[in-house]
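Removed from the display is one protein chain of the complex; every other protein chain stays in position.
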Amino acid sequence: MSEASPSKTAAGRFFEDFRPGEVIRHATPRTLRAGDASLYSALYGSRFAPQSAETFARTIGYPASPIDDMLAFHVVFGKTVPDVSLNAIANLGYADCRFLKAVYPGDTLSATSEVIGLKENSNRQSGVAYVRSKGLNQRGEIVLDYVRWVMVRKRNVEAASPEAIVPKLPEKVAVGELGLACPPIDRAAFDAALSGSLRMFEDYVAGEKIDHVDGMTVEEAEHMIATRLYQNTAKVHFNQHSEGQGRFGRRLVYGGHVISLARALTFNGLANAFHIAAINGGRHVSPLFAGDTVFAWSQVVETAALPGRDDVGGLRLRTVATKNQPCSNFPDRRGEGYEASVVLDLDYWALIPRRA
Amino acid sequence: MSEASPSKTAAGRFFEDFRPGEVIRHATPRTLRAGDASLYSALYGSRFAPQSAETFARTIGYPASPIDDMLAFHVVFGKTVPDVSLNAIANLGYADCRFLKAVYPGDTLSATSEVIGLKENSNRQSGVAYVRSKGLNQRGEIVLDYVRWVMVRKRNVEAASPEAIVPKLPEKVAVGELGLACPPIDRAAFDAALSGSLRMFEDYVAGEKIDHVDGMTVEEAEHMIATRLYQNTAKVHFNQHSEGQGRFGRRLVYGGHVISLARALTFNGLANAFHIAAINGGRHVSPLFAGDTVFAWSQVVETAALPGRDDVGGLRLRTVATKNQPCSNFPDRRGEGYEASVVLDLDYWALIPRRA
Partner (left out) sequence: MSEASPSKTAAGRFFEDFRPGEVIRHATPRTLRAGDASLYSALYGSRFAPQSAETFARTIGYPASPIDDMLAFHVVFGKTVPDVSLNAIANLGYADCRFLKAVYPGDTLSATSEVIGLKENSNRQSGVAYVRSKGLNQRGEIVLDYVRWVMVRKRNVEAASPEAIVPKLPEKVAVGELGLACPPIDRAAFDAALSGSLRMFEDYVAGEKIDHVDGMTVEEAEHMIATRLYQNTAKVHFNQHSEGQGRFGRRLVYGGHVISLARALTFNGLANAFHIAAINGGRHVSPLFAGDTVFAWSQVVETAALPGRDDVGGLRLRTVATKNQPCSNFPDRRGEGYEASVVLDLDYWALIPRRA
């Protein structure tokens, strides 16, 4: 035959294809190597010491220099895209993201997602799907676990709507769940000259705001290289031919790229907050495009001792990233929304050594 | 002395410098490492499972996750450029390319080329040189072997023309020569959820066409980073100062970059065709430039059982890549030439598991 076989290509799930309780095993497992860590460094300029230096990591208690938390997150997230969000209209949010196991070069990550909620929109054109995604290493251990919800098109607006199930999500990850991916840290061995800052857990107080000062301009080649590194196939990031005819006329930068840029910028002010232990929630407030310059500031929402641990404490942070707007005035929410420059509002827990 | 010494720089061979039967040992050997595989992933977003995950590769029978076939090809090709095609007017074609040995991180590739044909053009300004190039690993084993022919300038149009020798090249690589670089595959262990598709050898039939749907826009930084990764020094890819004054006014994207982009796009429709076993021929129909968006479609030319193997079968594929033109209508040859959007027409054998 000489017919086209569109059925061989992945169409992705439409809203009516999601089944409550369904567990999806995603393609393609990915081995993370030192070369991926090198590329991640080169894309964001991250300088947190344990991820940068084998020696520093081992001295404070890691068995090896760990893979950056967000690199592991992006790789797991990327795997879920073809099954969960290929037909997404919008990525609405994340919650309850917990980093449970450190990832090291040589580990192979795979991913699964469970459908935990479904709610059709009143216009019946689309609905919201909630999935709990897990990243697993080659031993089947869960390295991270998070919920996200996306608005997905219906293939057929006449399709029957499922009974609405909206999962109850925690406003924040509980303190008792933090730190599983972080080995006991030898505080006395944590060399503050090498880590880049004398500021430890005790130096941060709830409410304080930190302007991270620096700005980073994004190029098309950079965000596409990053997003392919994560094997994230969402076409809005890559295809200028179709995006040029779309709403923005341009390729959209992957939201995770913005998170990693903001995280790297926070080094200036939070140099010792070396590990992201959990993401409580995140909003991509407005789109970022190549040519934009990203700035960031953070607010310490709360500080928390970790039960049973005196080596590290938790800083609950809101990091707000802007485009083309330095953050000395801390651009933030305004009314129902945000000041126009804001692109990201991320609420997360970072761990930082306690003073020895 | 304070004179210039132009003789210290490589001038490359002109047509009259090629001697029939001459074997050229090329500089520079190159060790391929996991970091090169990471970069290759990030440049193309390739997702074929054995190349992506150590676990998947070992489970199905590889001793380790292999280097992508086209990365090995590009590195070997790059070595031949300073000796074979520095003065080329055009790269006219490839044929009889066979992948003979898998390449793994840590392997060092070097290359040789034998001059197997020469034919002066009737205008006496240039001629066509045919070379058989071999890529060798650090044990001297041939990992790949191919013929290419290039049109090369004469240094001196008065130079005597050699007797024309035009090698007889196979229209396609014979089925019996396929699969030497592919270990026996444990079909039962080939997990189709992880590989990304349920479609195996038996699901493809001669004549069928597959639109790979997705598009990828190319940036200057990307194709230059790729081409330097391959140590390919052809100046048309790198030097805007001279190319800006040339025929196109712009840098040309290396043809191999287009092949790798097209190959990565074919994942959507050919996810289990994990190994390129041979390239029967290839034509770079028109040039690609930064800013262009590449799309691709493939036709199954024939399917073939491999003698003595029941683990994998061969799909002979034509993958046609276009620029700035989605492929739902399968843009193809037209009259003597091609539809304007077509940039690549590649005829090759890929291996895919047979149903267990």
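Labels for the chains are A and B, by order of writing; each one numbers its residues from 1.
Please note the rule applied: contacts are C-beta pairs under 8 Å (C-beta built on N, C-alpha and C of every residue); 3 or more make two chains touch, one makes a residue touch a chain.
None of the values given here were measured: they were computed from a predicted structure.
Q: Out of A:47, A:187 or A:309, which touches the unshown chain?
A: Final answer for the missing-chain contact: A:47.
Q: Of the residues listed, A:184, A:291 or A:337, which one is in contact with the missing chain?
A: In the complete complex, the chain left out is touched by residue A:291.
Q: For the chain left off this view, which of A:7, A:125 or A:217 is in contact with it?
A: Result: among the candidates, A:217 touches the missing chain.
Q: Contacts of chain A with the missing chain: which residues?
A: 33-39, 41-45, 47-49, 52-56, 65, 193-197, 199, 203, 205, 207-217, 219-222, 225, 268-271, 291, 293, 295, 324, 326, 328, 330
Q: Considering the whole complex, not just the chains shown, which residues of chain B touch the missing one?
A: So the residues of chain B touching the unseen chain are 1-6, 8-10, 25-31, 33-36, 38-39, 82, 106, 108, 110, 138, 219-222, 224-229, 231, 233, 235, 238-242, 251.
Following the convention adopted for this analysis, only the chains that are shown with their structure count from here on.
Q: How big is the gap, in whole Å, between where the Cα atoms of chain A centre and where those of chain B centre?
A: From the centre of chain A to the centre of chain B is 36 Å.
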